[in-house]
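With one protein chain held back, the other chains of the complex are shown just where they sit.
Chain nomenclature is as follows: A, B and C, assigned in order of appearance, with residue numbering initiated at 1 for each chain independently.
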Amino acid sequence: MRKCSLDKIDLVFAQIAKNAALYLPVDQTDGSAAYKKWEEGTVWSGALNTVRSPKDFFFPQTEDLMRFKTEGKNIEIIDTRTEGEDFVVFGVRACDVKSFDILDRVFLSEPVDSFYANRRAHGVIVSLACTRPSETCFCKTFGIDPAEPAGDITAWKTETEIFFRANTEKGEQLLSKIAALTEDSDDAVVKAQKEQIGKIMDKLPLKNVTTDGFGGGKTDELFNRPEWDELSQSCLGCGTCTFVCPTCQCYDIKDFNTGNGVIRYRCWDSCMYSEFTRMAHGNNRLTQKERFRQRFMHKLVYYPENNDGLFSCVGCGRCLAKCPISMNIVKVMKKIGGETK
Amino acid sequence: MQRIGVFVCWCGSNIAGTVDVKAVAEALKNEPGVVFSTDYQYMCSQAGQDMIKEAVKEHNLTGIVVCSCSPRMHEATFRKTAAAAGLNPYMVEIANIREQCSWVHKDMMTGTEKAVILGKAAVAKVNLNTPLTPGESPVTKRALVIGGGIAGIQTALDIADAGFPVDIVEKKPTIGGKMAQLDKTFPTLDCAACILTPKMVDVAQNENIRIFSYSEVTEVSGFVGNFDVTIKKKARYVKEDVCTGCGACLEKCPMKKVPNEFNLGMDNRSAIYIPFAQAVPKVATIDPNACNMLKNGKCGVCAKVCAAGAIDYTQKDEFIQEKYGAIVVATGFNPISMDKFDEFAYSQSKDVITSLEFERLTNAAGPSAGKLLRPSDGKHPHTIVFVQCVGSRCDACAEKGKEYCSKICCMYTAKHAMLTRDKYPDTEVYVFYIDVRTPGKNFDEFYRRAVEEYGVKYIKGMVGKVTPEGDKLKVQASDLIANKQLHIDADLVVLAAAIEPDQSARPLATMLTASMDTNDFFTEAHPKLRPVESPTAGVFLSGACQGPKDIPETVSQAGAAASKVIGLLAKDKLTGNPCVAGSNELMCNGCSSCANVCPYGAISYEEKEFRMPDRTTKVRRVAVVNPAVCQGCGACTVACPSGAMDLKGFANSQIMAEVDAICK
Amino acid sequence: MQVNEYKPLIVAFCCNWCSYAGADLAGNNRLAYPAEVKIIRVPCSCRVNPMFILRAFQRGADGVIICGCHPGDCHYTSGNYYTRRRMAALFSMLDYLGIEKERTRVEWVSAAEGAKFAATMNDFVQTVAALGENKRLEDLRCKK
Partner (left out) sequence: MQKVTREQLLNKASELLSNGTVSCVLGWAAGEFDYDVTPKMFNCVEELNAGFVFNDFCGANVSKYLVARAGKCEGKILVFLKPCDTYSFNQLLTEHRFDREKVYAVGIPCEGMADIAKVKAVCGDGISSIDTTGEDMKVTTLYADAPVSVAAADVLAERCINCKSKKHVAYDELMGEEGDVIDSARFDEVARLEAMSPDERFAFWQNELSRCIRCNACRDACPACTCEKCVFDNPNSGVENKSPANSFEEKLFHIIRAFHVAGRCTDCGECSRVCPQNIPLHLLNRKFIKDINEFYGDYQAGAEVGSRAPLVNYTTEDLEPGEVFDRRDNNA
């Protein structure tokens, strides 16, 4: 384990940014935090929670796939793929790190999504232990320890210092690059912090949310539960929950006619939208209730069914904080699954 | 995918001088959808048109782009050419490379470049064109004239003379309107009744004309050529077809103290009445507010004296449904109320009267049998003050009166003044005016005669106050030319009250979806070019309902309206403009934004049942455009937030395709 | 005039009855205006949807002008009155977003005003040329 005084953190950032684009949470004018590219003078806010999750780095909201150049009746196909640049995402919470596992299972299983794989290969994740979970947090429900985030490097931050531990080869490499700015350390401070975090976890209001009652094989049992009507009733059908969700991975492929050609791109889509997965015959989920149910059944039943019991929710709490009508997965889990462990 | 043919015209050297037409034809050859492209000296010539026809056949063209002069010039020509070749005429688009290109640019390269772009835009549009067919609707060959004054009478007579049936709806018991109340008419001074009543008789005797007197229009639906109208025939308690108009009932009716509206309340009539001797129809009417029999069942004298047995106390309002092809509005005008003009003491003294009351006072059939006598004491007035512009030409911000000029007052005041001095030379006559406006044939001569021959004292200035004192009216006024205050002891003050549209006009406009200005005058389809048509197709305007006018103007407008109606009724079918708006009911919210901006009232709403995704049904309100009424302006398409409303021939997608082609 | 002056792309929406005829008259009288002006014919200025204007800017237009009959002379009686309100509101909004207000304009041109049409276009092209390329409402994807 290496450590470094926070006084020197900008030097660390400068060092990392020499070889790779560095992204870290920065305070925005509206008071929330967002990942921004570090440049000289950028101030790391240390914020753990960002409105947009770091999934954007591997699965951006819009991404060009290819282009067609048209001239008169001629069409030329242009491959727009490039070898990506190396980048580092710094300060990722445990829950958000976990989301990459969930996305990997979708995009890296055959057929591999080359765009995602390209980004994944070039990205290094520096996670940060979460010392101040919010009341909306329930990562523990999914077996995530906020004090022990995964990632290529795990970091723990105190008032004055930051501790790093490499977890992967990529992490080792990055740590070695900043070796001159860091020094060896024992894990006493980190241990104390972990204990502290554990205490907070026991106080979280959502600590008892359980996945019991969900998981693979539960489709028949849960699909026609009458509670779906009531739960979905107020849903506006906007895409907020899906767009702030670190694990939602649905996208649409669209063509944009530029006048001189066509850009084929993909962009996030939302199962909440009436146009989602629309086919020649119409739409297979005609009502908001069906669309609403799909989202939660996918996260809590279908996904685990296909992925060794892994739920595709990490308890980050973004949808709890951002849903315009405050309907969310916790309310669904409590209503459909049951109250406590 | 379309198969488009492009035809680039040289127009001699008009286009070819500045545009490399061959290069344009060549460049457009490669545009999506284009299968044939050529150029020719004169595309509009017979040879050019034949070339297009042949190309359509040879290349199975589905669309045509002609790069030539303005579509305002030859769009119709090329549409006909296309039709002759078996193509839908609306599959033709014109790229204007003459007026808007070769003629305004000097340089060959610039001109050619622009011509290519304009051609591309036209191709882009044709790619999205769809064949359009104008809608057809039948025409009901019957006209409705609302209002039985001189305007309505003249319109009805002219339409009837052309052989079409006409119905006149008049809310009063008789036709005749305001003109029937007038004494003499300016500037010829012939008697109003002498020229009007024969026309009223003509109306009554014309086989093509039906008069619904004492009736009102209560409901209008439908559209040009196909209006459905409900007419309420108010109960007059007299069988119209039985009454002979002998007048026996009027004499015997015990209730004789009803203010006579025909004489503006200056004398009384009986509860059963005929407004005036030459009324058409000459049928009695019982005033239900005055008749004791109707009010409390006690009397029944008229029924007893009626030899014909025409009285029917049980008569009810009757509703008549009729179909019409055209509707003429001739609802006329009224003098405005003088209630707000207290400075003239109208409500305080019987001897302050309006000009229309003055007409009745000087009319031989009026309350004083034509003798000019003061209403208060029946004495002959020796000093008369006429006040012009009472309530006309007021400040926009003034609480009372109208902003506009009532137009007729200058002339009738001159007439009143002249006639007074003619009959009673011992009378002093003053006329106070802001301006004297006499633009009409023989009008100024008439006014000058009043001043020069008859010695009427015209004073530029306004009367400030009229105060009754004893049997005199103290008139306080200013003489703007002499710049002094005047005090006149008058015996009679006559106010030239502004005129305003009849109260019935606004509800009627709502029924007709015809537009009105802020003064409640009906607006024309075009203020200069279509002055007798309302923007609502099939609705025409006659007389003062459209704006203040005198009798000759009213009669000429009435004739013009009639000729427009005749032109419409002469058709068996109406062919519409196919470039009309249409609403996609699946996207329509029924919010009424489109109907709010439609100048033609072409949009209505219906409740329609839709199948919802969850297999329930929902009734939604959706817009429906009547293609026979829509003129295709497109105002609705922008008012519609959901984009449900689109315009054929100028669709959103087509215009955007043009934008794209131009900007690429 | 400068030699290297920026040549802006101008989209002019002209109503069929007045302004398009006015443009034709400019042609009849050989009154020159820059070829950068491209006219799109619409039945009435009230047919112009704000979406068309934004579309033009997206696709590379540097200026958009809407021409209609003079108020009171609309072929459809009231169409241009709606245009007037809509565009006043829209242009004010664009300005509020910091987009150059000189890039959009409404002008009333009658069928008899060929000279006014040409003068208007000359002036508008000059004004927009002075602003240079449209950067604030551009869509980089549509750049050549």
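Following the convention adopted for this analysis, a residue touches a chain if its C-beta (ideal position, glycine included) is under 8 Å from a C-beta of that chain, and two chains touch if they have at least 3 such contacts.
The model shown is predicted, which means the values in this text are computed figures rather than measured ones.
Participant: Can you list the shown chains that the absent chain is in touch with?
Facilitator: A, B, C
Participant: Identify the residue among B:60, B:244 or B:596 that touches the chain left out of the display.
Facilitator: For the chain that is not drawn, the touching residue is B:596.
Participant: Per the definition of touch given earlier, which of A:91, A:133 or A:315 contacts the omitted chain?
Facilitator: Only one listed residue reaches the unshown chain, and that is A:133.
Participant: Touching the absent chain in the whole complex: find that residue among A:80, A:114, A:176 or A:274.
Facilitator: A:274
Participant: May I ask which residue of A:14, A:34 or A:181 touches the chain that does not appear here?
Facilitator: Answering carefully, the residue with contact to the hidden chain is A:34.
Participant: Have a look at A:103, A:147 or A:206 and name the one touching the chain we're not showing.
Facilitator: In the complete complex, the chain left out is touched by residue A:206.
Participant: Since one chain isn't shown, list which residues of subunit C touch it in the complete complex.
Facilitator: Residues touching the hidden chain, for subunit C, are 50-51, 54-55, 58, 71-72, 78, 81-82, 84-101, 104-106, 136-141.
Participant: Write the list of subunit B residues that the hidden chain touches.
Facilitator: Subunit B touches the missing chain through residues 586-593, 596-597, 605, 618, 620-621, 639, 641-644, 652-653, 656.
Participant: To test your reading of the contact rule: which positions on subunit A touch the chain that is missing from view?
Facilitator: Missing-chain contacts on subunit A: residues 28-32, 34, 49, 51-52, 61-62, 132-135, 200, 203-206, 230, 233-234, 236-240, 242-244, 252, 254, 256, 265, 267-270, 273-275, 320, 322, 324-328, 330-331, 334.
By definition in this document, only the chains that are shown with their structure count from here on.
Participant: How are the chains arranged in terms of who touches whom: line, ring, star, complete or other?
Facilitator: Shape of the chain contacts: complete, all pairs touching.
Participant: Compute per-chain Cα centres, compare each with the mean of all protein Cα atoms, and return the closest chain.
Facilitator: Checking distances from each chain centre to the full centroid gives C.
Participant: At what distance in angstrom does the C-alpha mean of subunit B lie from that of subunit A?
Facilitator: 68
Participant: Between subunit A and subunit C, tell me the centre distance in angstrom, where each centre is the average of that chain's C-alpha atoms.
Facilitator: Their C-alpha centroids are separated by 46 Å.
Participant: Whole-Å distance, subunit B centre to subunit C centre, using C-alpha means?
Facilitator: Going by mean C-alpha positions, subunit B sits 35 Å from subunit C.
Participant: What are the residues of subunit A that contact at least two other chains?
Facilitator: Residues 259-260.
Participant: Can you pull out the residues of subunit C that are in contact with at least two other chains?
Facilitator: Residues 59-60, 142 of subunit C each touch two or more of the other chains.
Participant: Any idea which subunit B residues touch subunit A in the complex?
Facilitator: 30-32, 613-614, 660, 663-664
Participant: Which subunit C residues qualify as touching subunit A in the complex?
Facilitator: It comes out as residues 59-60, 139, 141-142, 144.
Participant: Quick one: in the complex, what on subunit B touches subunit C?
Facilitator: 70-73, 96, 98-101, 103-106, 110-111, 113-114, 117-118, 121, 515, 523, 525-527, 535, 579, 597, 599, 631-635, 637-639, 647, 650, 652, 655-656, 658-660, 662-664
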